[in-house]
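Shown here: the complex without one of its protein chains, the others still in place.
For reference, chains read A, B and C in written order, and residue numbers begin at 1 within each chain.
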Amino acid sequence: MDWTGSFRKAWVVTALTLRYLLTTRRAIATVLLALVPLILTLSLAAARVATFDVMLFQQLMIPLFLQVVLIFVTLVNATALIREEIDDNTLPFLLTRPISKPALVAYKYIGYLVAVLVVLIPPIVVAYGVTEAYGGLAFTTDLDVLGGFLATTILGSATYGALFLFISVLVRRPLAVGLLIGFVWESVVDSIPGDVPKVSVIHYLKTILKDVIAIAINPLGQYRTDVSAGVAAGVLVTVSIALVILAAFVFQQMEFRQKAG
Amino acid sequence: MSISLPTYSRLEIPLLGRRERVWAIIATGLRREFRRPAAIVVIAIGVAFTTITSIVLVLFASFLLPGQPLNLSFFALPASNGFVLFFVSLMAAIIGSGLIADDLHSMAFTLYLSRPITHLDYLLAKAVILAPLVSMITVLPLVITALVAAFLFPLVFSWGVALQAIGLSVAVGLLLALFNTSVALFLSSLTRRKGLAAAGMFGGNFGLFIPASILASAIGNPNLLYLSPWNDYLAVASAAFGAPGIGIDWPGALAILLGVTVLAALVTYLRMKSVEVITG
Amino acid sequence: MLVETAGLTKVFGEVRAVDDLTVKIPDGAIGLVGPNGAGKTTFLRLLLSLVRPTAGTAKVLGRDIEDGVPVRERIGYMPEHDCLIPDMTGVGLVSYMARISGLDRDTAMSRSHDVLQFVGVDEERYRKVAEYSTGMKQKIKLAQAMVHDPQLYVFDEPTTGLDPRGREEMLDLVGTIAKSPGRNVILSSHLLPDVETICKYVVILDGGHQIAAGELSQLLTGATDRLRIDVRGDRDAFVRLLKDAGFDADAGPSGLHVSRKPGLEAAVFETAKSLGAEVRYMGKEIRSLEELFLELVARTEKRGA
Partner (left out) sequence: MNGVVEAAAVSKWYGEVLGLNAFTASFGKGITGLVGPNGAGKSTLFKLLIGQLHSDQGKITLLGEDPWNNVPLKRRLGYCPEQNQLYGWLTGQQFVETLLRLDGMPAASARTEATAALKVVGLSSAAHRPTRGYSRGMRQRAKLAQALAHHPEILILDEPLSGADPAGRVHILRTISDFAKDGGHVLMSTHVLYEIERVTNNIVLIHNGKAIAAGNIHAIRALIDTHPHAVRIETSKPRQLAQALARMEHVVSFEFPVADTLLVRTRKPDAFYKELPQIVSDTKLDVRGLESPDDSLDAVFRYLVG
């Protein structure tokens, strides 16, 4: 296993994925949606809204950013990694290169993660900055809020990405399945009693926010959870890695036959 | 034994006009949609769910909302049933997203264009396929609820009020149907992958509705509701039925809805005109 | 006159796909050939008024392409790329297209079955198009172009991608259409032997210009006074001996070329006997459309490059 060779291949696949996800028409849609939180905070500041503070910022960003923007961006990008290349018949060009299928999945996943975070993180950080500046506070006053959102964005992107990648390797039409899981299941699951919410990503994201952010300004103060932030983060990381490995394994066994004819 | 062409007589009958050609696309399109299991399931569940919830609202209204005058304004309730928003998005996503995207993906669009019809005919036909399906969610439940109300409570709701409610429901329902049809076709014409158009429909509807409603209540500035098409629809519906408004005046909301509908249709037309299926 | 154009031009960005093209194409079976990117597909789409010209005018079957819809009523178009609606059945798709061309429902259904019978699609017509083989899909594409009985058929690469048997069947069908009275065919193809078998008149495009046009028979009257010989054995010795015997002979990629002189044939066999070589082919040097094409394109490349 020569390290320089595989590092070079990793870099090439990651760069190829990044370039595809960030420079084609798909990027316009995802970037626009990722900017919505920033536009919202700017319009609030411009409208001189009295009650606009970090509390309202969180009340807005949790349902909008975590449950709509994050899911939409991760879904549209994760399904493009393998399934779209299969549909576009461009996969044979990669598969006839001296690079193993699992490695291809791993490198593409890294490219996805970088692309998604590049799209998601800057707007949310600036939005936070605008909120603090509007309140006349220093950028560092509520670092726990910023930290909480950065952690959930990174872990959310990783886990949702791994989940949608795994689905896209299993199912011929992953976007439809992803929509149902992302928009329907993840938003309904919290209102179900008992341990059912544990089978959703959003539960662990909210747990992290609940523990990380100071109780005084925490809209999720009373969020029903019996796990600590650390454990939640651990769960998300292990689930992400497990799903990527599963996706790689399924991809390894997959056969690519050309349409009959 | 294959009949060779020369003995197979030339067709001398005159061709029908563009109206019949467009109707052919509509009729065939509707028949194809009703044969797709996904479409049937969504329509059935959508209509059933929305109608039942509306009727339940009607039955228990007097307990649930004491002091709610039982006159025309009462019918604003079924019109603002949350399930209408959910199922309209689902319908537009599952049926609408593929209407043009599939033709671009299979390049059948070239076949349509090589026939004696114009881009406008093609788009009109696609719109007339989607609109009735969407209005089965936005109009039908309201009409059924009004009939049930008049039937079950003849004393409370006179037939006059019921008929008026039906008329208004049809108008308001069509407005919402046209809006979603136009936006769904616009998203469908943008890409070959109908999955993205469907995701856009969901992202758009919910992405605007959630923040607008939270924000407006949180900071007490209702003007933000204009940003959410669903809230615009609610403003128009409540005004039509004479119910108390939701904080934004309905002329503005109506203008936004109609404006976006027309704009989306125009951009879709220009986009289809510019689609160059270059095969080199 | 089937097609008349005057200064027809179409520019995409900085690529002049069709450049100031003035042609007069007679009725009948017309071949349209040219290298990749010569502007063939763009030219066909202009005739179908699928795209608006940047400049110039054109008339098809006497009607100006600006009229748009009336022009397309008379044309049957068989595109080069896959374009069928996958989830429709064969007969469903063909009758659908017939109705969009203006036939009523019943006439459309009856004509569809006639046409499917003609192109040789039997009980597969009731299966979904997605399950069809390449050959079957080409037949459906032909059927939808025929069903409204147009005066002009535009075939864009009808035989590409077909196996030899499929290609033979398609050529028979296109040939039968081309030979039937009152029907005109424009056949655009890269497989020039196909064009030779079907068409009488040929237009050769390159870089958006017309570099040659005319009756196929005239264009191909090559040098009949030269003989081509395919020799197995010592070719160089063969050429040397023929030269010694006073014949001007030279060796080319496709065999020896000798200018005809009395007694040549006998000398060839004499030489073959003396060298113990074999003569596998001896015949007049027929110029195929492909050789003419390669010559013309090479000549314009030298000038153009």
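To be clear about the criterion, a residue touches a chain if its C-beta (ideal position, glycine included) is under 8 Å from a C-beta of that chain, and two chains touch if they have at least 3 such contacts.
Just so we're clear, the structure is a prediction, and the values are computed from it rather than from any experiment.
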Touch assignment to the omitted chain, from C:T54, C:Q117 or C:S133, lands on C:S133
Missing-chain contact among A:T96, A:T140, A:S191 or A:Q222 belongs to A:T96
Touch with the missing chain holds, among C:R167, C:R183 or C:H209, for C:R167
Residues of chain A touching the missing chain are 5, 8-9, 12-13, 16, 19-20, 23-24, 88-90, 92-101, 252, 255-258, 260-261
Per the touch rule stated above, chain C touches the missing chain via residues 34-38, 133-135, 157, 160-167, 190-193, 232, 265-266, 269-270, 272-273, 276-284, 290, 293-294, 297-298
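The rule is simple: only the chains that are shown with their structure count from here on.
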Computed over C-alpha atoms, the centroid farthest from that of chain B is that of chain C
Cα centroid separation, chain A vs chain C, in Å, comes to 53
Note: chain B sits from chain A at a C-alpha centroid distance in Å of 31
Averaging C-alpha coordinates per chain, one finds the centres of chain B and chain C separated by a number of Å equal to 48
Going by residue number, chain A touches two or more other chains at none
Listed in rising order, chain A residues that touch chain B in their complex are 25-26, 29, 33, 36, 40, 44, 47, 49-52, 56, 59-60, 63-64, 67-69, 72, 75-76, 79, 84, 87, 173-176, 178-179, 183
Listed in rising order, the residues of chain C that touch chain B in the complex are 12, 36-37, 41, 48, 50-51, 68-70, 72-73, 75, 77, 79-88, 96-97, 99-105, 107, 111, 114, 117-118, 120, 144, 148-149, 176-177, 179-182
Chain B residues touching chain A in their complex are 93-94, 191, 193, 195-196, 198-200, 202-203, 206-207, 210-211, 214-215, 218-221
